[in-house]
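Single-structure report; data block below.
Only one protein chain is missing; all other protein chains are in place.
== chain A ==
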């Protein structure tokens, strides 16, 4: 069980959160200009590191806001 630091509510139990996967994946500025490969990359490919991972969380059972944090995917330690 993780304690996740919501920037607005402070550390809260993991079960109050919804996971959003890799952070910083922007919607393409001009989707129609992408090749099939580029579109596939945007839709289906995400980083999957063993170690620090910058990711999105939503405090869905609390303030309902989205935020990013860096967590170690092996130890679950929140690094920033």
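Here are some notes:
Here is the rule we go by: a contact is a pair of C-beta atoms (placed from the backbone, for glycine too) under 8 Å apart; a residue touches a chain by one contact, two chains touch by 3 or more; residues count from 1.
One rule holds in what follows: contacts and distances are computed from a predicted model.
Per its UniProt entry, the chain excluded from the display bears the name "Sarcosine oxidase subunit beta", taken from "Sarcosine oxidase subunit beta", "Aspartate carbamoyltransferase", "(2Fe-2S)-binding protein" or "Dihydroorotase".
Of the residues in chain A, those that touch the hidden partner chain are 1-2, 14-15, 18-19, 21, 36-37, 40-41, 43-46, 48-50, 53, 55, 71, 73-76.
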